[in-house]
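For reference, the structure is listed below as structure tokens.
Every protein chain except one is present and positioned as in the full complex.
Chain nomenclature is as follows: A and B, assigned in order of appearance, with residue numbering initiated at 1 for each chain independently.
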Amino acid sequence: MPALAPHPDRLLPADPAVRSIARRLYEAVATLPIVSPHGHVDPRMLRDDTPFADPASLFIKPDHYVTRLLHAAGVPLSSLLGDADPRSVWRLFCEHWHLFRGTPVRYWFESELSEIFGIASRPSADNADILYDQIEALLRSPSHRPQALLSRFGIDFLATTDDPSSDLADHAALRTLPTRVAPTFRPDRYLELGAPSWPSVVKELGGDVGSYAGYLAALEERRRHFVAHGAVSADHGHVDAGTTPLSPTEAGRIYRAALSSDITEAEAVAFRRHMMFEMARMSCDDGLVMTLHPGVYRNHHSESLARFGPDTGHDIPVAVEYTQALRPLLDRFGTHPGFHLVLFTVDPDVYSREIAPLAGFYPAVYAGAPWWFLDNPTEIRRYQRAVTETAGFGKLSGFIDDTRAFCSIPARHDMSRRLDAGHLAELVAAHRLAPDEAEELIIDLVSHQPRRVFKIS
Amino acid sequence: MPALAPHPDRLLPADPAVRSIARRLYEAVATLPIVSPHGHVDPRMLRDDTPFADPASLFIKPDHYVTRLLHAAGVPLSSLLGDADPRSVWRLFCEHWHLFRGTPVRYWFESELSEIFGIASRPSADNADILYDQIEALLRSPSHRPQALLSRFGIDFLATTDDPSSDLADHAALRTLPTRVAPTFRPDRYLELGAPSWPSVVKELGGDVGSYAGYLAALEERRRHFVAHGAVSADHGHVDAGTTPLSPTEAGRIYRAALSSDITEAEAVAFRRHMMFEMARMSCDDGLVMTLHPGVYRNHHSESLARFGPDTGHDIPVAVEYTQALRPLLDRFGTHPGFHLVLFTVDPDVYSREIAPLAGFYPAVYAGAPWWFLDNPTEIRRYQRAVTETAGFGKLSGFIDDTRAFCSIPARHDMSRRLDAGHLAELVAAHRLAPDEAEELIIDLVSHQPRRVFKIS
Partner (left out) sequence: MPALAPHPDRLLPADPAVRSIARRLYEAVATLPIVSPHGHVDPRMLRDDTPFADPASLFIKPDHYVTRLLHAAGVPLSSLLGDADPRSVWRLFCEHWHLFRGTPVRYWFESELSEIFGIASRPSADNADILYDQIEALLRSPSHRPQALLSRFGIDFLATTDDPSSDLADHAALRTLPTRVAPTFRPDRYLELGAPSWPSVVKELGGDVGSYAGYLAALEERRRHFVAHGAVSADHGHVDAGTTPLSPTEAGRIYRAALSSDITEAEAVAFRRHMMFEMARMSCDDGLVMTLHPGVYRNHHSESLARFGPDTGHDIPVAVEYTQALRPLLDRFGTHPGFHLVLFTVDPDVYSREIAPLAGFYPAVYAGAPWWFLDNPTEIRRYQRAVTETAGFGKLSGFIDDTRAFCSIPARHDMSRRLDAGHLAELVAAHRLAPDEAEELIIDLVSHQPRRVFKIS
């Protein structure tokens, strides 16, 4: 049975001299606490602290990185999601272990299986059932319940992603944990006035949403509620990055039309772009860091959406434009004291062409880690180089894991730390940085920078 | 006279430890048979098996990679193409040998001249005539006739590119060769209803093309003819990747208008996109692999087109969009059992942003090798990394040489094998793959993957 033994030097540069610099840098941060300012862990899971049901529900079903690659190889989603038998799901995963070669999924699993579950052989059709039993047994033990793992993972700060209508009771209940679990304000669906369901959706906000002024007040009130419950950021994911404001009169007119579902697509787009401007204004007022991640075609495959719901692996990137789209927002708020705008992208071309130049001028702008490609070493390297050469290390966002897969959090942050170490080691080896500067920078990138960018005290 | 001696380690990574891994991987595949699922070799040349006329007609005139670089340096196309004296053409090439430094042309020629023609000194003005005579003498010998070279090159499978109206008699006559020479169905000109020549072109299809239904039936019939003659794929190269279907009524209306040359450009575009959808439907029915390579501005320089015809070096890439353009096709056929869609691109940005994510979800989609940049190590590396980190090794197309230059086929495949070995060696050196996995993968990439993707039995 081939061994599963993550190498201590994995992901570090190959050249022996560079690797030894990288290893030293990595060691300086390998065990530092994790700061995770954006992700999708379910706060209720943490609150309830009930044991994870089985390996498939823990590792496979909630992770569309895993299921989409199985699907791409011909495994039907119906064998993987929904009611699919957990043991069969796990077997399918083990049988297809070779599919993940070269991908981040392989990296995460090697680390997780080995470090959290003590597994020492590669998954395969032959050992699938043995591994299943081994993991399932551990999941029943107190050491592997959600809160115990949260503590073992060394997570200092963990942001979830939440609907503005949430009462945030789960978060309130988690205040006694040593980890700070903070909600994130994610108002997308309240800002898309063209959706057929919007007139009923908007009522979930509470407050007097019968008028545009009342709607703004309701949003401001919900943001205050989030701030009071420890939120540090407001997250926005629409198809483009437009931020052109409307006059209050025009905004009010479109809002009223939308209430009676009498709105054109162009009006809905104009209103949503206007609201991005308004969201920036509110961020200037209440201090929530504004994060943007435009540019995906959501739910590309309609049958999969209909049968299995959203977030099942077919949100596909499209090209995106920032320089012109963000100009109204930045012209107005780009130098506002304390305003932070983190720009994520699914279009890696934009890092060198647009994001780094914007971050290299506007105090408000930070270059977010490469969303959608957060764990691809190639894109990480491209991001690191493009941003730091144009805007310096101080304008990076720090790593974002953006994950639903709870157990992969340490492996993802570990991957990022290794890639940071490699990047800095290359700069030292090329005499572009002094060794003492690289040591300072790696600690900064892992610990201080995400706290500074996301205002985590 | 400076020596021409291709180094055994050429193109392998420089770091000694990585190179030694790469060398071992390369050696495992260096002499495996060649599978060439897409190219432009003339089947008649193979059938007739008449000796090549001279070095210029063999190496220079049919290869626009060579002639365009000479033209870019100021050599008129009239000195290189058409009736230009072969010995003068060859001399121009040798005099300008320095122009090719750093380009794939240089790599191919080093390999070809050295390995096929035993030449041991760099081409130059001084030795041009000597080399010409040396090569010409060999071309007259039985060892260097087309079929002998085909066998010497170790080509197992060679696809040509053919007009749907072809009777494929050349292919039928080649059935006795040990190499399988298969036609490829390339219907572009029958689908561009806006071309002034279309009303007469469409008649070449045969069948009853006086109606839209008859036109579809004729295309289906020609595809069956190709399948019966061993075709494995249908190839499509239009300016964009649009695939939005029309209603049969609307398609029929436009078709009739086109027959009387009464069609707008917008209608022609809409019909062509509709036909891409129809071509996918037919591929689902008859099993031909569908390959797409949109995004070139064809024949950019009109004087060169008028004097020397198409394919003379001035097809220039433009940006291209896949995520939205392919959505109708993929939404309908992306999970159809057995349907294969190989996406090539001239816009390397699309690999990480769109193609790999599509290949990482849809079972039908494979990421084609980097067309236009097939032999540029930089773009090959970018392609390898972008695709495998997002979609895994199993969704690569395998190498495509896409060439008219018969003698360059082994050098091109050799280049690809060396770059695959380098890529895998880097993953092993970074402990991202185990050595046994890399050995399995390189054999897969060279031998099994192209056969699987192109359904070559």
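Going forward, a contact is a pair of C-beta atoms (placed from the backbone, for glycine too) under 8 Å apart; a residue touches a chain by one contact, two chains touch by 3 or more.
These numbers come from a predicted model, not from an experiment.
Participant: Specify the residue from the set B:E95, B:D156, B:D188 or B:D349 that touches the hidden chain.
Facilitator: Spelled out, the listed residue whose C-beta touches the missing chain is B:D349.
Participant: Quick one: say which of A:D167, A:E303 or A:E389 touches the chain that got left out.
Facilitator: A:E389
Participant: Which of A:R24, A:R327, A:R404 or A:K455 sits in contact with the chain that's absent?
Facilitator: For the chain that is not drawn, the touching residue is A:R327.
Participant: What does the interface between chain B and the hidden chain look like in terms of residue numbers?
Facilitator: Looking at chain B, the ones touching the missing chain are residues 2, 6-7, 9-16, 68-69, 71-74, 98-104, 106-107, 297, 300-303, 313-314, 316-319, 346-349, 372-373, 376-379.
Participant: Can you list where chain A touches the absent chain?
Facilitator: Touching the missing chain: residues 13, 15, 17-18, 319, 321, 323-324, 327, 330-331, 334-335, 349, 352-354, 357-363, 365, 382, 385-386, 388-395, 426-427, 429-434, 436-437, 441.
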